[in-house]
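The next block holds one structure in the form of structure tokens; read it before the comments.
Note that this complex is displayed minus one protein chain, with the remaining chains in position.
What follows is subunit A.
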């Protein structure tokens, strides 16, 4: 008994000593690491006639087509190009790391809803100061690139979503592609047979789900500043009706847009909401004949208001004035009319300058439904700026709560809005 007590006290004494040493080390270490983090900037700029470019176009066709355009623009501004393409989901991490170590590239591509987030951090240079001209670009697109009145990015091409339909299936059933919500409901119900759902869309609990719901919400007068409104509830009711009537699979709450495209190309959905980035997947399917029309609107004659996708090019604050100037010229060059048309055709996107859309749709008619929407496209970050991620989270949460969480659209939206 006494032996045990003695042993314990000795051990505790030992423990106390090493704890103190450990604590001391803990206190010193962050300082040491902090000191390491501070240095090492500056040098990463490379040689004075090279522009470092960072994007996430790491697979074809984007990789090559953008690569060629960047090289050509580099030549026209008299600079060498050192380009790095990272996987899409790692870009923001990379940007944040480079922000804190002051090693941002000279030209940085960002997904458009992220532009204001990064601009708000102070890491980007206002393009107006560098003499960049944005005339001709659709207003909605410019809004996404503008933070507190300053333009921080140029986006040469864009995309959005539309209604894809299986032509054979609709023709066989004698159904015309729907243009209004009521027609969408009727057509979807009629097209739901056996293994095949009438309609498919992504209602997943990520920003993809929000992006797919926005056209319904916006076209009906809903607004992201306050989603607890009758207009948004009506839009959500539409999706809920499609699901409860069995026209839309409950699995859609777990489907990404790629999953939706798989369902459509496997013949398990007669219609779907999706974007032109799926052309490659769909065209590879033998015997699949599909058409594309603008998204159905609440009442005949109304306009569909959709969010737009695509990436914007920015000039980070690197502290090297001369290079920033050259970088701005490169961004301007990527946004030239010729480049907008060429990149659109190569990558299945549409130009952000509405006056160029004819040049693209005349060569690729499949892009018509997307190009037609460009003048009315709305920016996800137009109203909320850097607060958009929180709103986007509220929207997909409300959608899921209403679709499978057993809540009415009104309650789901109210709960999400109140957070």
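Heads up, the rule we're going with is that a contact is a pair of C-beta atoms (placed from the backbone, for glycine too) under 8 Å apart; a residue touches a chain by one contact, two chains touch by 3 or more; residues count from 1.
Convention: contacts and distances are computed from a predicted model.
Comparing "Molybdopterin converting factor subunit 1", "Thiolase domain-containing protein", "Carbohydrate ABC transporter permease" or "NADH-quinone oxidoreductase subunit D" against the UniProt entry of the hidden chain yields the protein name "Carbohydrate ABC transporter permease". Residue-wise, the contact with the chain that is not shown comes from A:415, picked out of A:82, A:364 or A:415. Between the chain not shown and the residues A:109, A:253, A:395 or A:413, the one that touches is A:253. Only one residue from A:100, A:244 or A:299 touches the chain missing from this view: A:100. Of the listed positions A:51, A:65, A:81 or A:118, the one in contact with the omitted chain in the full complex is A:118. Contact with the undisplayed chain is limited, among A:189, A:384 or A:404, to A:404. On the side of subunit A, the interface with the absent chain consists of residues 4, 6-8, 10-11, 13-15, 18-19, 21-22, 25-26, 29-30, 33, 93, 96-97, 99-100, 117-118, 120-123, 195, 204-207, 249-251, 253-254, 268, 386, 389-390, 393, 397, 400-401, 403-406, 415-416, 418-419, using the contact rule stated above.
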